[in-house]
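These notes are about the structure you will find just below.
Left out: one protein chain. Kept in place: all the others.
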Amino acid sequence: MNQIGSMPSWAIWAVLAFFILVMAGIIFIRSKRGKDNLHRGTTAFASPYTLWMIIFTVLPCLLIGYYAFTDSTGTFTLQNFAHFWDSNYAKNELYMQYGPEAAALIRRGTVNVDTLTYSLWMALLCTIICLILAYPTAMIMADRELKMSSAIVVLFVVPMWMNFLLRTIAWMSILEDQGLINQLLSALGMPKAQLMYNNNAVLLGMVYNFLPFMVFPIYTVLGKMDYKLHEAAQDLGANSFQTFIRVTAPLSLPGVISGITMVFMPSVTTFFIPRILGGGNTMMFGDLIESKFLTEGDWNVGSALSLIMMVLILISLGILRKADPEGEGGGLM
Amino acid sequence: MIEETHLIDLENISKEYDGTTVLANMNLYIRKREFVTLLGPSGCGKTTTLRIIGGFEYPSTGRVLFESKDITNTPPYRRRVNTVFQKYALFPHLNVYDNIAFGLKLKKLPKKEIEEKVNAMLELVNLKGYGKRGVDALSGGQQQRIAIARALVNEPEVLLLDEPLGALDLKLRKEMQLELKNMQQRLGITFIYVTHDQEEALTMSDTIVVMKDGRIQQIGDPKKIYDEPKNAFVANFIGESNILEGVMKKDELVNFAGHDFVCVDYDFEKDEPVDVVIRPEDILLVGEDAGQLIGTVKSVLFKGVHYEMMIDDGQFTWKVHSTAMQPQGSRVGLSIIPFNIHIMHKPAPIPEKEAEK
Partner (left out) sequence: MRKFIKRFYLVIILLFLYIPIIVMIAQSFNAGKSRAVWEGFSFRWYAELFADSAIINALSVTLTIALLSAVISTILGTLAAIGIHAMKKRPQAMMMTITNIPMTMPDIVTGISLMLLFMFAKVGRGYWTMLLAHITFDTPYVILSVLPKLRQMNSHSYEAALDLGATPRYGLTHVILPQIMPGVITGCLLAFTLSLDDFTVSYFTTSPLIQNLSTLIYSKARIGIEPTLNALSALMFAVLLLLLVVVNYRAAKVEKAQQGQ
């Protein structure tokens, strides 16, 4: 299945060596071409990094592109993308391999487009819930009347030091049939609830993992906001609700946008959380890509799916960038 | 005293940045112990010139000579030149003492000698006992002195100063102007000073180099630059001026504002169009019938030492400085003595694009 197995290995090294030589050449020529001031010499400091990024970022991206547009024999094709749109593709494949019973077993979630829609929907829900929970949190943290110490931020960072897989798994012992909540319910004489292995559990896991990434940027922006602005707004006759709508909210927009980016992107692509808390009943786009590569070994379709996801993310980033052209939303630090 | 030998020569220096010309074929020499000021509006190339002398920029063409030796490609750390930077560029991670000692430590001087020199320098800039302080805690004026001390302690042949007083308030600026001038004369070091403040240039310099759009407009001592500006730009940039279009009738007779005036200029072509510059303080206010021109006072502003009046003669609005105030609306006569009429050739026609600026 490793298509490049047929290619002699010296050819592969030759390609790599060529790349490195071209880069070195460019750097050399650039440094020779007239230095116009003292600082130009220092630009060479970036060359190890440039080289590194070309080998470990640009080249891998090109490889994904290469596999997405070729078939298993290495000839150019758009078939991998066609499979994405053909909602019967997965069924047909199973039908051919295992017969009609297998195909009939598939309900939703295995078909590519459905998976993508479902992932986007889940990510959207997660982002909205995070925003609703995080905005008041950030406001309270930045509230001057409460005189919160800056240590409060640390309280939000500390949980992230624990391995996130373990933290997610810990939710299992809370939610599962014999878990803490159900033990509590039965102690109270109430019927057990099915809390695990459904959409809500996955959503909970996502919100749990990504909430801090929404809190920090909003808090950073609100904390930096000039308090006199509130006084000015109130001086000009705005009540506290109007002050919020007309002053605080618009000014905190950069933080909100950077929060949305930081929550939405990892939500679309997570594959660990649905695996654990969804128990395989749900499949998200990250899952799909992972299984294309590691379970099915179909690099070509997998690469095509990765490419589609990259394009989607670039588009949404572009839209968000439009809303916050200066990109002044505070990040984690 | 200024010696006649050239310390620095700039030969045919040009500098281009991404296709735009910052300096165009500049030639300039600087003598030993001279206080030279590069003066001009922002973007005229004065700072670039300074940075080329300091070794921070390399000219696109041309040579920099130091005592007749080519130093065009010599790095800054091998030039006997030190710089006081705009906004000082003190090292924030070092205290005052270590900032000043920076250059001496690099020369590997003995510790004792460094200490003596730094302390002497601190005394020179009136900051004795400030050695242990952090530089961020100092006021703008103090930081400025440290920056000067840090450069001077290395005993450079030439001190380059890039708008060193720009960040200070007016009063402090005036004090520092005098202090700098004193220091320069006492230490006998060549100063090359960059500023856009004409008053500063007139106060301190032995020689002023007026620049515009990467070209030198005029070189001369302050009095010459003020009294005999070479063109309308220099006249306008140095001090305040009334600038009019005129026509040279013949030697020592010029026509402007609808009248013929006797002047002291000659060697112009007959009926050559010229620029006429008259300083506001050179216009005498006389009785209505005694004036060469008659005008109405449009506005009066009190400026402290004098009044500034705008006087309209029907063709041109004159700016006039006088210690005697004429009330707004009154009719006055204006008189100009021939010596105070400055006639200039029109600048050579320049491409339209530049003319728009």
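Order as written gives the chain letters A and B; numbering starts at 1 within each chain.
Everything that follows uses one rule, which is that contacts are C-beta pairs under 8 Å (C-beta built on N, C-alpha and C of every residue); 3 or more make two chains touch, one makes a residue touch a chain.
Computed from a predicted model, the values in this text were never measured in an experiment.
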Quiz item: Since one chain is left out of the picture, which of the remaining chains does it touch in the full complex?
Solution: A, B
Quiz item: Which one touches the absent chain: A:V158, A:M190 or A:A249?
Solution: A:V158
Quiz prompt | Listed residues A:F45, A:F76, A:Y227 or A:F241, member touching the removed chain | solution = A:F45
Quiz item: In the full complex, which residues of chain B touch the absent chain?
Solution: 18, 54-56, 75-77, 81-83, 85-93, 102-103, 106-107, 150-151, 154
Practice problem: Determine and list the chain A residues touching the chain excluded from the picture. | Solution: 2, 4, 9, 12-13, 16, 38-50, 52-53, 55-61, 63-64, 67, 133, 136-137, 140-141, 143, 145-146, 151-152, 154-156, 158-174, 176, 178-180, 183, 208, 211-212, 265-266, 268-269, 271-272, 275-276, 286, 289-290, 293, 299, 302-303, 306, 309-310, 313-314, 317, 332-333
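Everything that follows uses one rule, which is that only the chains that are shown with their structure count from here on.
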Quiz item: Between chain A and chain B, what's the gap in Å when you average each chain's C-alpha atoms?
Solution: 58
Practice problem: Please name which positions on chain A make contact with chain B in the complex. | Solution: 34-38
Exercise. Please name which positions on chain B make contact with chain A in the complex.
Key: 15, 17, 51, 55-58, 60, 75-76
